[in-house]
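Note that one protein chain is taken out, while the other chains of the complex remain in position.
Residue numbering begins at 1 within each chain, and the chains themselves are lettered A and B in the order written.
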Amino acid sequence: MKSRLTGLALSALALSASLASAQDYPAQPITLVNPYAAGGSADLIARTLAEGMTERLGQPVVVENRPGAATAIAATYVAQSDPDGYTLLIASSPTHFITPEIQPVQYEGLADFAPVAMIANVPNVLVVGSGAELSTLEELVAKAKESPDTLAFASVGNGSLPHLSSVLLMQETDTQMVHIPYGGAAPAVVDVLAGNVDLAFLNLPPLLPHIESGALVPLGVAAPERTPLLPDVATMAELGLGEFQMSTWFGVSAPANTPEDVVAKLDAAIADTLQDEELRQRLEASGVMMFYKPTDEFAGFLESESERLLKLLDAADVPRN
Amino acid sequence: MEPQENTEPGQRSGPWEYAVAAALFLLGLYVAFEGANVGVGTLRRMGPGFLPVAVGCGLALLALGILFELRSGGRPKLDAPVRPLVMVTLSLGTFAATVAPLGLVPATLLLAFIGAFAERAMTLRRAGLTAIGLAALGYVVFILGFKLPLDAFWG
């Protein structure tokens, strides 16, 4: 009984502490943990965002790269941090549902995080090598139908978005192709360029120079709308593949149970940052699209996205933990 | 291929030589066994267990070969440096345990202070000065210089 009382007292104390902290939040520097290595699109997004948030919150927002274990290292770290709004995570589908589903990690997934806001997405583009002599999605599908398992697609690992995108394509078009996983986007691009692999859905930025030089042929954009960097390339939906959306999205999440007003403050700072026209242009030039969704919409998106991707994981036969 | 200078003909192999070779043999068997459990597949379509089985068997066979070779000579003793082993393990372990909760400076102080006593002739004064010097150096180089995302002190 006594211990229960102290427990109550402690939680009351913790509650009042968090209430107090919400009033004058942020009172110390905020760490934005990035589960991806320095130098990539996620890093660019995180650093640009941190710059803007620092201005608006009056406290430094510091980006900390903690790459590794398919985002599990960073996600575990943030999930286990104090829910005080001083440790935030660059959220993505691997951190919130794919990795917890396929790897035996120390956190649950969605339930461990308080979504703050969606910030951006990087469209995935379906490309083939110029040597493949395919110039439309129709031709590709026809070839795949004609002889199953002759075409091969590259991915960046089992359960990665490039993998799931191709699985979705096979589902939608009723075709069979061979999956060749790579350790990262760079070696996958090399093999598509060299014609060792026929096709791949990959993030746009590393593909851009090769699309411009003509070495890679873009067949479709797996995003809700066309990207200004490739205005002539149709979306998969326009090509008749229904709701074919497979963008790599990035958001910001806090540990679960972060006080609501702290989340609201963060959301407001993010929303305001993303209004900046100069910042938008800077990101768009590198192939990143602004894609802001406030807290409640982001939370709803997470629910539906999780359901959709987990179904695809089943279809892709990815082994679970 | 080369003269086997390390087998020391004339010196009888000590228990450690046999123990290590036997440990390698057992490790090989374990790896092969675990590999067989996750699916070997075929040579054309290898499963995740193919390489573990191949490598494990190879390691076990090589360890058997070493056991055989040891009969013609090897190192008689291990000469383990007990004090350094204990103190260095303790010092690294303390650093690992304290760097996150206490911060870099206290962890460095403990690491260097404990580690210094790996040497028998170490004095308290010398160990303390070394520890303070290193902690200061670490603070300047890694926190101020490289701005590693580490706390210098707890909190």
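Methods note: contacts are C-beta pairs under 8 Å (C-beta built on N, C-alpha and C of every residue); 3 or more make two chains touch, one makes a residue touch a chain.
The criterion applied here is as follows: contacts and distances are computed from a predicted model.
*Asks:* Determine which name in "HPr kinase", "ATP synthase protein I", "DNA polymerase III subunit epsilon" or "TctA family transporter" the UniProt entry assigns to the undisplayed chain of the complex.
*Replies:* "TctA family transporter"
*Asks:* Decide which residue listed in A:Q59, A:S81, A:Q171 or A:S286 touches the omitted chain of the complex.
*Replies:* Spelled out, the listed residue whose C-beta touches the missing chain is A:S286.
*Asks:* Which listed residue, A:P29, A:P60, A:P209 or A:G300, touches the chain dropped from view?
*Replies:* A:P209
*Asks:* Considering the whole complex, which of A:E55, A:D82, A:E133 or A:D149 touches the chain not shown?
*Replies:* Residue touching the absent chain, from the options given: A:D149.
*Asks:* Which of A:Q59, A:S81 or A:N158 sits in contact with the chain that's absent?
*Replies:* Of the listed residues, the one touching the omitted chain is A:N158.
*Asks:* For the chain that got dropped from the picture, name the residues of subunit A it touches.
*Replies:* Counting only subunit A, the missing chain is touched by 37-40, 43-44, 65-70, 72-73, 76, 102-106, 149-150, 152, 157-159, 178-183, 186-187, 189-191, 193-194, 196-197, 205-206, 208-210, 212-213, 215, 285-286, 318-319, 321.
*Asks:* For subunit B, which residues reach the chain that was dropped from this view?
*Replies:* 1-10, 16-17, 20, 24, 27-28, 31, 34-35, 38-39, 44-49, 51-52, 55-56, 58-59, 62-63, 65-66, 69, 74-75, 78-81, 83-85, 88-89, 91-93, 95-97, 99-100, 104, 108, 111-112, 115-116, 118-119, 121-122, 126-127, 130-131, 134, 137-138, 141-142, 146-150
The working rule: only the chains that are shown with their structure count from here on.
*Asks:* Averaged over CA atoms, how far is the centre of subunit A from the centre of subunit B? Could you give it in whole Å?
*Replies:* Taking the average C-alpha coordinate of subunit A and of subunit B, the gap between them is 38 Å.
*Asks:* Of all residues in subunit B, which touch subunit A in the complex?
*Replies:* Spelled out, the residues of subunit B in touch with subunit A are 149.
*Asks:* Help me check something: in the complex, which residues belonging to subunit A touch subunit B?
*Replies:* Answer in residue numbers: 31, 62, 64.
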